[in-house]
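Structure record follows, encoded as structure tokens.
Complex shown without one protein chain; remaining protein chains in place.
Chains here go by letter, A, B and C, matching the order in which they are written, and residues are numbered from 1 within each.
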Amino acid sequence: MESLRKFHPQTLRLIALALVLVLTVVFFTSQIDNYFSPRMLNRITSSVAVILPIAIGQAIVVMTRNIDLSVGSLVGIVAYVMGGFIGQHQGINPAVFVVLCMLLGAFCGAINGVLVSYGRVPSIIVTLGTLALFRTYLVEYSEARTITTDSLPKWLVDLPSASVVEFGGFDIRVIVGLAVLAALVAWLALTRLRAARQFYAVGSNPDAAVFASINEARVVLIAFMISGAMAGLAGFIFLAKFGNITVVAGLGFELKSVAAVVVGGVNIFGGSGSIVGVVLGTVLVDVIDNSLIRWAVVSEFWREALLGLLIMLAVTADTLMTRSFGRLRGSQN
Amino acid sequence: SAEGVNMVLLPKFLGILPFDQANRGAEEAHKELGNTGTLQYIGPTPENSVAGQIEMLTTATTQKQAVVMLSNNAGDQIAAAAEAAQAAGTKVVTWDSPIPSGKGESVFVAQVDFGSIGVVMSDMALSLAGGAGEVAVLSATPDAANQNAWIEAMKKTLAEDAKYKDVKLVDVVYGDDQSEKSYNAALALVDKYPNLKVIMAPTTVGIAAAAKAMQDEKLCDKVKVSGLGLPAEMVSYTLNGCAPEFALWSFVDLGYLTYQVSYALATGAIKGDIGDKVKAGRMGEFTIEADPGRAGSKRVLMGPFTVYNKDNVEAASK
Amino acid sequence: MLVRLKSWEGLLVVILAVTIIANAALAPQFLTVQNQINLFQLSIEKIIVATAMTFIIINGEIDLSVASVMGLSACAFGVLVSAGVPGAVAIVLCLLLGLAAGGINAFFITVMKIPSLVVTLAMLIAFRGFARVLLEDRGLGNFPEWFSSLGRNGLIGPIPLSLIIFLMLLIGGALVLHRTGFGRKVFFIGTNAEVARYSGVNIARVKTILFAASGIISALAGLLYAARLASVRGDAAFGFELDIITMVLLGGVSIFGGRGSMLGVLLSILIVLNLRNGMALSNITGHIQTAVIGTLLILSVLGPNLIQMWSERRKAVH
Partner (left out) sequence: MPAPILELRNISKSFAMTAALSDVTFDVVPGEIHAIVGENGAGKSTLIKIMTGVYQPDGGEILWEGMPVSIRHTQAAQALGIAAIFQEPMVFPDLDVAENIFISHRDRGTFMDWGKLYADADALIKQLGVALDAHRPASGLTLAEQQTVEIARALSLKVKVLIMDEPTASLSAHEVERLLSIARTLKAQGVSVLYISHRLDEIFRVADRVTVLRDGKHISTKPIAAVTHEALVKDMVGRAIDTFAVKTKANPHGDTVLSVKGLVRQGVFSDVSFDLHAGEVLCFAGLVGSRRTDVGLALFGVEPATGGEISVAGKAVRIISPQQAMEQGIAYVSEDRRKLGLAMTLPIFSNISLPSLARFLKAFGWIDRTAERKVAESYRERLSIRSPNTETHVGKLSGGNQQKVMLAKWLETKPRILIFDEPTRGIDVGAKAEVHNIMRALAKEGVAIIAISSDLPEVLALADRVLVMREGRQMGIFDIADCTQESVMALATGQQELAKAS
């Protein structure tokens, strides 16, 4: 147990979370035929790909002691507007298109950010408002048209089945690669980039940030822009994956992303959390969800109840494990 | 006509194509009939659909609107508000989706016979499964009254006609009319039932998401998708064989007919009794009849539907 | 702070007055008694729960599960009554169910020390799931006549039971929050829980009481919802939590706890309801309505902030 001492409390938390994830997978492997297979891995990874970027952006906002409830509407706007745009500009370079999607997202995120950091309006109020406003813009702008698959370039429609690498039945899809890349960049930035540490500082104690000459407003603004850009990336993946985009695209993603973030151990009151945790949290929620719909024992109508209970169970197990690790660690000095 | 009749078209929610098409049909009829009253197209947001519809029906009653044309999303929860509307002199005509108990409803303008949807879905399943095999249904929400009625009708057809004895309905799942949920649910069906041949989705969101899921996972050869879909959204899947066949009716016509019936009721041209005949402009004459699916309720049957396949889908998607 | 709070409420009074005057001028039906009753009735369950939510947010916590508890209690009532349980017994059982739901929340929050946002987010899913388990794809109605009539008809003159309950909770809540020791503790815990703990306040007890009360009140609201609509479905009260939280926040209650007043929440409720009603009477519905309320929410905080910043800058320049 001597080794426990070496770990930071945050790391203990991650170990606990990873254990909970492993237990979940072990349980469902015993329940569902053919569960532990490359195919299932594919299913889960490509399902996670949509929500993961949003969860990462949400995590960064939450770290600064804010919340972004407008992400769902942002995904809708980006998927819809950019879907329409690429319909008109079929020849656009894919990389440029992804960047444009993220820029549109970042622009909308900047609206949130300016209101929060310079207008000094609490983020929950701002983003509750823009949640409605962005969606309204979309409804008015769309005039009830649908973006359809056949208006999109072929590379985009085929993207969800395209792989980066393949080995033994398992392949890493491009959209999964994009989401993982986003996670990797965010993880590196948050652990290696000096400026990024200020997200933690601001969330940990906003008053102290002022006294420590940290430009709190700018840090918060950037957090919201990142969240917007990530929602933009998710909007792109959403567009590629579902092809048919209506004004309801992305509805309800705000609570999903908050759930992934809090299960991933990001402190809802700001200041702490890690991208590894967010990835684990997102995967955990998605594994539970995707396993329940394949579990023959439960009827269709029990699924939601079990999903809620299992999330609660996972969070509780994680909390208890983290606490007892902490106690083991504490009793050694 | 001398006197204007104020009418309200109230869809499940605003912002998607089918309801907009219905509105176009209603506006066409509105102009054609030269109604000097107003035609309002109002509706709630998708996340507030139930409470919103009840609120809007109540407000329309307060406004003393002559008719509210309602595509009901609230089930019987709206019945009380509809009864209050009728009592205050505002007629409630449902279309697309009725009030299950029929309470407070003057008449339901049915797009097609609900029983016949069961037959058409069974037929499509039969042909796509190649005469025998497993079929699963991917529906919207468990609360969607019309979807539930159609699934019931399908189950009934499959059970009663020997023709379908080799077609097995293995599961009914819900995608809540959300793309990602429907997409995942479709893939889960494939994993859960290795011999699955057809996914039948009587919802436009579900069918498109299921087709895309099969296409992305390269399963289109094994599992076919069918159900009720919009040609514009389905055209590529029909052409590439992921969803070779699906059905739908014209929402423009539905809106047009609903307006015609409602106008006739509001102006007193008909009483709304069984046997009353409505002249519906370009669509010809319709008769109010008992609704076979809902005891004690009345309907006007529009019908029929179009089954779309690679021969006609492109033309319809324009 | 007190000055600011007063000015906040002053601002709300102004907004309310403008709303009411505009409504009365633009919509002739606005001032009718029936419309005024409807205005409350249509959102009565939300505003009832808003009184409990005010306590919880001032206490520095949040309860996202309220709408799911409302749905669960409404569905449980439907199932109990259709199983032949007498209505009065069913009501008591449903309230106990709400108490249990609140107790579960409280257990995880106070004993397991998991943040309330996390707990109630998971329970939002779970309680809604149980409602689903109870009703599956059915809708249930046929409640005892007295029950439905309580939900719809006036009890004292035209004033229905639910409105009376709301007023009682509002006044009782205001007195408890602002005049009793319990309310004082709620404020202290919300401002700085550690200070409260070091001052000998039993934080776990206060929180348990709050979440249990929130559970019971939500269950009660669910029953009133069932009575008003005389029918329930698995999606009853779905998504109400965001509307409830919006009303509380617009009332000047700080999401970080420790700040707010029942008067502010009442004003905010009146604003939201009147604004909704006025817009509906002017046929502004759906997303635009939500957007107007969203904008108002932002502007009501942004406006005073900008004025304050501007005057500070001016002071600094001189």
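Quick note on the criterion: contacts are C-beta pairs under 8 Å (C-beta built on N, C-alpha and C of every residue); 3 or more make two chains touch, one makes a residue touch a chain.
Because the structure is a prediction, the values reported are computed rather than measured.
Shown chains touched by the undisplayed chain in the intact complex: A, C.
Set against the missing chain, the residues A:9, A:38 or A:169 yield one that touches it, A:9.
Considering the whole complex, the residue from A:34, A:191 or A:299 that touches the absent chain is A:191. Annotation: of C:188, C:225 or C:238, C:188 touches the absent chain (contact as defined above). On the side of chain A, the interface with the absent chain consists of residues 9, 191-195, 197-198, 200-201, 203-205, 207-215, 267, 271-272, 330-331, 333, using the contact rule stated above.
Taking the whole complex into account, chain C touches the unshown chain at residues 1-3, 176, 179-182, 184-185, 187-188, 191-192, 194-202, 258-259, 312-313, 315-316, 318.
As a convention for this text, only the chains that are shown with their structure count from here on.
Separating the centre of chain A from that of chain C, both taken as means of CA atoms, is a distance of 29 Å. Computed from the mean C-alpha positions, the centre of chain B lies at a distance of 34 Å from the centre of chain C. Chain C has residues 132, 136-137, 286-287, 290 in contact with two or more other chains. Multi-chain contact residues of chain A, defined as those touching 2 or more other chains: 135, 139, 301.
Residues 115, 119-122, 124-126, 128-133, 135-136, 139-140, 255, 258-259, 262-263, 268-269, 301-309, 311-312, 315-316, 319-320 of chain A are the ones touching chain C in the complex. Residues of chain A touching chain B in their complex: 34, 39-40, 43, 46-47, 50, 135, 138-139, 142-146, 148-150, 157, 160-161, 238, 241-244, 246-249, 251-252, 289-290, 293-294, 296, 300-301.
Within the complex formed with chain C, the residues of chain B that make contact are 13-15, 40, 42-45, 47-48, 50-52, 54-56, 58-59, 62-64, 75-80, 100-101, 141-143, 145, 148.
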